[in-house]
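Removed: one protein chain of the complex. Kept in place: all other protein chains.
Up next, chain A:
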Amino acid sequence: MSVAPVVPRSGWAESLRLLSRIGTFCLVELQKLRHDRTELITRAIQPILWLVIFGVTFSRIRAIPTGNVPYLDYLAPGIIAQSALFVAIFYGIQIIWERDAGILTKLLVTPSPRSALVAGKAFAAGVRTISQAIVVLIVAALLGVSMTWNPLKLLAVLAVVVLGAAFFSCLSMTIAGLVLRRDRLMGIGQAITMPLFFASNALYPVSLMPDWLRVLSHVNPLTYEVSALRGLLIGQPTNYWLDFTVLIVAAVAGICAAASLLSRLAR
């Protein structure tokens, strides 16, 4: 078992280091994105299909009651959350890759607490999902979805997306720490993405769900992410305190869980 190093430390210096590590990993993620933009394009295809085909069709059928909000408007925030989820849930593959490549070993012997490394990676996943969210926002605007253009609200949208990505990428890194292999992580990722997506309010209101699914949707952080996005983007009433509290608590819990399993990956 690993023993926590007893180093004299001040809380202030620790927080600064944490922020510095998060900044470093976000920067590295941006550098990687700049060198290889193909993923941005390929990742954009699926959310576009959801909006253009599923969204437009279901708007015509009017099968899902969304009050006086057009279904496409209702769907757009859900698809932002979904596309961010899809990026984040496979983010743990990167850490297994870095482990197999020996990079993780070198990261673990830099003067960085494990939680700072995991937090750095979690927010780097957030950087990747921001690019995703922007693509979906643009496509939604082109399809005539009437969203807010208030810059403060749009910044809050990005914050919500980053928090969601931080949680789901930590879930992915936690699974990575348990299964230790890329193919197993891929399998589990694929097995849980759709249930997470369907057991949320991304496609339809919670009020339409059978009771058992409603319970699942209430413990699913994706639901709170979608609620906050819907509130910010299309003005649907929501409890922001609850949404942000759930997302922040989930992200912190995810970071702790993934950090505690990081030593398993180092062996």
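Criterion: a residue touches a chain if its C-beta (ideal position, glycine included) is under 8 Å from a C-beta of that chain, and two chains touch if they have at least 3 such contacts; residues count from 1.
By definition in this document, contacts and distances are computed from a predicted model.
Per its UniProt entry, the chain excluded from the display bears the name "ABC-2 type transport system ATP-binding protein", taken from "Cytochrome c biogenesis protein CcmF", "Rod shape-determining protein MreD", "ABC-2 type transport system ATP-binding protein" or "NADH dehydrogenase subunit E". The chain that is not drawn here is touched, among residues A:Leu108, A:Ile192 or A:Leu213, by A:Leu108.
Although one chain is not displayed, chain A still touches it through residues 1-3, 5-7, 17, 20-21, 23-24, 27-28, 31-32, 35-36, 98, 100-103, 105-113, 266.
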